[in-house]
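A single protein chain has been omitted from the complex, and every remaining protein chain is retained in its original position.
As written, the chain order gives the labels A and B, with residue 1 at the start of each chain.
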Amino acid sequence: MNQYKHLLGVVAFAALVGLIPLVTDNGFYLKVLFLIGVNYLAAAGLNVLVGYAGQKSLGHAGLFAVGAYTAALFTAKLGWNPWLAFAAAGAMAGLFGVVIALPALRVKGPALAMVTIGFGVVVEKVVSEWQDVFAGQQGIYGVLPLTFGGEPLDARQWVWVVLALGIAAHLMLRFLLRGKYGRAFMAVNTAEVAAESVGVSVYKYKVLAFVISAVTCGFAGALITQQNQYINSDFITFNLSVFFLLIVLFGGRSVYGPLLGAVVLTLLDAFLARWPGVQHFTYGALLLFALYAMPNGLSGALTSLFRRLRWYDRRVPGPERAPIAPWRLQVAGDAVPGGEVLLRTQGLYKAYGGVVPTNNLDIEIQSGHVHSLIGPNGAGKTTLLNILSGIVPPSKGTMEFRGRSTVGQPVYRICNMGLGRTFQNLKLFADMSVIDNVKVGLHQHIRTGFWSYLLGLPAAARDEARATAESLQILQFLGLQEHARALAGSLPYGLQRRVELARALATRPTLLLLDEPAAGLNPQETGELVEVIRSIRDLGITILLIEHHMDLVMAISDHVIVLDYGEKIAEGAPLAVQSNPRVIAAYLGTDDEEEAAPMGLGESHV
Amino acid sequence: MNWFKGFAKTAIAAAVVSGTAYAQDIKIGYNADMSGSGVAELGISGRWGFEAAIEDINKAGGILGRKVVGVIRDDLGTPPKSIQNMTELIDNEKVSAVVGPANSGNALAWLHLPQQKKIPVVVPIATGSEITTRYANDAQNYLFRISMVDREQSALLAAYAVKHSAGKKIAVLADSTGYGQGGTKDATAILELHGVKPVAVEKFGPKDTDITSQLSKIKAAGADTVIVYGLADGTAQVLRSMEKINYLPTTLGAWGNLSSLFPKMTGAKLSEHLIMAASTTEDTNAKTKALGERVRKNFPTLTTFPCAAQSYDSVMLIAAAMKQANSTDGAKVAAALENLQGVEGVIKTYNKPFTKTMHEGLNVNDFYLARWKGDTVVKFEDSVTKGFQPADFKK
Partner (left out) sequence: MAVSILQAMFSGLALGSIYALVALGFNITHNTTKTFNFGQGEFLVAGAFIAVSTLLLLAGHDFKGTLQQAEVTLARYGLSLIATVVIMGLLGVVVYYAAIRPFIGQPGLAWVMSTIGFGIIIQNIALAIWGPSPMVMPSPLGSEVLRIGGAGVLPQEILVLCVSIALMLCLDVVMRRTRLGKAVRAVAQSSTAATLMGINVTAIVVLAFVVSASLAGIAGLLIAPITTASVFMGLTLALKAFSSAIVGGLSNPRGCMLGGFLLGLIEAMVGLWHAELREISIFLLIIFVLVLKPEGLLGQRVVEKV
């Protein structure tokens, strides 16, 4: 239903805008319309990078330049067909998107801004200084414009071409962003480590976001060049990069943000020109005002307005009202028979300078069992989990998961192999809905690829529906189904922990690592957690959990491993470990002769 | 039927009256950088010359009995904005002619627009040689210019350099902008016409403050004359760097150094060292003085007077052409521009300033060499200049 309404809206919009060139032949208005379209194209792609993937780039004028000069040089110097050159411009820009992405991957925040600025400045200088190829300020003219029926496009046809491109971009990006790719981008933006741990390759998605933004900027550059049949280095400035970023920030993150931003800012820019004195002031003042009044951009402000006017119905009649089937775990590959060694480490060693949190650990995790890892604070438990999941590389030693070495493997690859985890300090995707969090967990199991999503093929829609269904099953499994549409960050702490658990389960792990799942829970919630862990084990998932709550550990574990100062000092059945003198000494110290009693049930140890 | 005829007559009369009232004013556009870059002061100077000319025309009764309205647009020094302004002026404001721009790069970006739409343009400032020649082979070229064309300036400077330099050891030092690079091309080509090859060609960034390394290279090549292409501040830095390394060859510069910024930056003594190409200064004649005062009322920190004068004259020529063609139709006005006689401007009286093949209203014969003395520009004369023949000005 929603899809059809949207499509209808798009058609109506296209018709309306398409009509304008028939109604007026004022070249200036047509030029402004064309510019809106071009700015929209550039901003739509940049929005994917900035709004969704959260990588703020101040160097996209460089990518605009790549597209512009590719179109110019290929037609003017190499005599290519203008449409082919146009396509080539986008491709070239995409290539350079990879170039700017690679250094940008390693840095965040201001350093990322710097790398992108650097890229933009380098491109700007190259096209101004390398006169032999790029003709600097003199510029390249004789650029072939796009043609229709052998004739160069006239002002009206340019508007229609740009309209068609804009609509295509909108539809494609909308499909893309509503599905697994949009979620992946947002996950990478919010919590990189968590995204990686549920199988999203942060590297790949950042590069993808850069490439998408590069391609649209490149097309924008080519359009400007071919429409004007001229380009020179004065077109490429830092201010252009700022302008693109401004459109995105002003418009807001939603899919419609770039359109709103492009329309408002282009119109403003065009019509303020008649008051040359106040042009700049108004511009600067508008920026500030917009940021105060609309922190979520124009689209965000409009959304809240519509919501207040009740134009939006937030009650979504969801499939969750329908009965949900219980969740059956589908394990990738063969199910592992109980009792087999799932994970084995030998001589695992990690040192940070003088601190050695992991000292020569030999550990075996058997399938079908619940293992617990205990030890005093600073024993190196979380470090071990981090090493096992691939977040921290070991200094020495071997690790094998299901027979394959995991040393040096990227985190997402280890997740692909069937290892899932939760975090001690909650790492939810707080501004995504609960069900979207779980769907990110399903990410690696959604097989449909990029192009199907971009083109909105039925395979993608089917996979999305399946993912929704399975996510609801998992939520029901953990009793969270009525919170499916709530914002993950808005839930109470206990429920948030469960959402993270649901997300980890969605990766369909063979082995699940839980880092202090009971932290912050009251005794009743802890009891419920025991039941939950039991049900997870009954599904066939092997569990390794770090805990301090001794009652939980004793109640649920089949096997306990004790660490102290990075070394394994004991392991075995819970009761045996409980009375092991070395373990007692580690927790209570050896000087106390009196209090050598074993720890009993019901006593929590800090 | 009578009432119908009466009604029709009134209607037609009303239409005619409103039609003519609507079409009463003649609009001329001004499109230049007034706030975006270092060239802004030239653009502002030009604007006030433009406005002064329109004022004068209206005082004298307008053109063809109609009032003239100037439509001002600031192109911020960037091509996209300049193009947008041209589109707006031509398609939306429906101007009959345009005066502008200041940046050559911007002109090159939108040349095809007035050419296609048959709107005459007189360029008052931008000096890039290609602007008036790109459409020279079209049936009618709509781009004209009243400014100190780079090529013509280079002809003057090169002529002096060649005649003055004993061993013909001439170097070219240009800023890295399109202007500087275009100047280098022009100078090298003209020097070749004189049978001379420059011993060194160097470039510097327009905002550089230390040009000593390039000058050292020029010094090492043995040059005794240097032609410098840059704006006032760039050239001033060149001279200051020359002083730093104690290397003061004969230095020739372009019209940008007529700006009063130049002596302020170099100091009075050093400023005298530069010999530059000039066409008009505020005290060339009574008219320039008067115009200078008028412009200063709106733009007190006027540093680039020639732009105002050239702008003024551009408008005057357009007005004369419209009167001669008895129309504002672009094609007719352009044709008329190529056939003007006796138009009085501030810089000079124009007799056939443009022809079918030549769209430059000022050429090397209107220029002379000058130098700063104190805070005024004075004509520079020596044995070389006195011995100039027209044949010396190869271009």
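In this section, contacts are C-beta pairs under 8 Å (C-beta built on N, C-alpha and C of every residue); 3 or more make two chains touch, one makes a residue touch a chain.
Source: prediction; values computed, not measured.
Engineer: Which of A:Ser299, A:Thr382 or A:Gln496 sits in contact with the chain that's absent?
Structural biologist: A:Thr382
Engineer: Out of A:Leu176, A:Ile236 or A:Leu249, which residue would touch the omitted chain in the full complex?
Structural biologist: A:Leu249
Engineer: I'm checking contacts with the chain that's been left out. Which of A:Phe13, A:Phe238 or A:Tyr565 qualifies?
Structural biologist: Here the residue in touch with the unshown chain is A:Phe238.
Engineer: Quick one: say which of B:Asp150, B:Glu202, B:Glu282 or B:Asp313 touches the chain that got left out.
Structural biologist: B:Glu202
Engineer: Counting contacts across the full complex, list the positions on chain A that touch the omitted chain.
Structural biologist: For chain A, the residues touching the absent chain are 54, 56, 102-103, 106-108, 110-111, 113-115, 117-119, 121-122, 125-126, 129, 193, 238, 242, 245-246, 249, 280-281, 283-288, 291-292, 295, 382, 386, 391-392, 423-425.
Engineer: Where does chain B touch the missing chain, residue by residue?
Structural biologist: Looking at chain B, the ones touching the missing chain are residues 34-35, 37-38, 40-41, 44, 176, 202-205, 207-210, 212-214, 216, 233, 240, 243-246, 259, 261, 264-265, 267, 299-301, 303.
Following the convention adopted for this analysis, only the chains that are shown with their structure count from here on.
Engineer: Determine the centre-to-centre distance between chain A and chain B, using the mean Cα coordinates as centres, and give it in whole Å.
Structural biologist: Inter-chain centre distance comes to 54 Å.
Engineer: Would you mind writing out the residues of chain A in touch with chain B in their complex?
Structural biologist: Its residues touching chain B are 26-29, 31-32, 35, 128-129, 131, 136-139, 141, 224, 228-230, 232-235, 237, 239, 270, 273-274, 276, 279-280.
Engineer: Along chain B, where are the residues that touch chain A in the complex?
Structural biologist: Residues in contact with chain A: 34-35, 72-74, 76-81, 83-85, 87-88, 90-92, 103-106, 108-110, 112, 117, 128, 130, 176-179, 181-182.
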